[in-house]
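Every protein chain except one is present and positioned as in the full complex.
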Amino acid sequence: MSEGTIKKFMFVNRKAPYGTVYALEALEVVLITAAFDQDVSLVFMDDGVFQLKKGQQTKGIENKNFSPTYRALDGYDIEKLYVEEEALAARGLAEEDLLVDVTVMSRAELGKLMEEMDVVLTF
Amino acid sequence: MASIEVNGKSYETDEEGYLVNLTEWNEDVGKYLAQTESVEMTDQHWEVINFLRDYYNEFQIAPAVRVLTKAIGKKLGADKGTSQYLYELFPYGPAKQACKIAGLPKPTGCV
Partner (left out) sequence: MLHIVNKSPAERNTLESCLRVAQEGGAILLIEDAVYAATRGNEGESKLRDALSRFKVYALAPDLEARGMQDRVMEGITTVDYGGFVDLVAEHKTCQSWL
């Protein structure tokens, strides 16, 4: 990447947390990318919306609860968080069940947004 | 696994000297880790260390330097929210060195 070039990055989160390592790995990649001053958007679709569910308590499964880290994204200047409307509905979730402020969007709108990106990485 | 000994108690560290279990941390461990980094701890140092521990408790990560600088400026005053101030306190990198003394893991993306 040449200096001064800002690309539009989109990270698409599609997996539930804990069952696989994708969600945590994606979060780490996002935090690292933040250091390069790029234009970063995060999308949570399909089971990925579960990553943002309030009230996660991982003591019982002896895993690190990384859900509080989504609240740190704001401090990393990552403020564009989009959540798939249909995915929430299909899981009995609503915007107030999520632990960070997000923009809820339809699949169709997300698809359009995706077209505007320079780089799209799906986890 | 490496380890350090403070007040007769042994603490596990990784090969770079970061504490493995951050719940084991206490002020004496912090002082010991500071010594290994040749950092003379003052109130200003502790202010940053305590800030880092609070940040970690809230967000479960150690902040990147840029994020730390900004957040310190907000919490402790703009004069302290500069990388120059933080590098004066922790010459080998505020995130890296201060995180080690605070008993936190190395910040993500900090090589």
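By written order: A and B. Residues from 1 in each chain.
Heads up, the rule we're going with is that contacts are C-beta pairs under 8 Å (C-beta built on N, C-alpha and C of every residue); 3 or more make two chains touch, one makes a residue touch a chain.
In this text the structure is predicted, and so the values were computed from the model without any measurement.
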For the chain that does not appear here, which of the shown chains does it touch in the whole complex?
A
Which one, A:Ala35, A:Leu93 or A:Val120, makes contact with the chain that was left out?
A:Leu93
State which residues belonging to chain A touch the missing partner chain.
15-20, 46-47, 50, 53-61, 63, 65, 67, 90-93
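In this text, only the chains that are shown with their structure count from here on.
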Taking the mean of the CA coordinates per chain, how far is chain A from chain B in Å?
28
Within their complex, state which residues of chain A touch chain B.
28, 31-32, 34-35, 64-66, 68-69, 71-72, 75-76
Under the definition above, what is the set of chain B residues touching chain A in their complex?
58-61, 63-64, 66-67, 70-71, 108-109
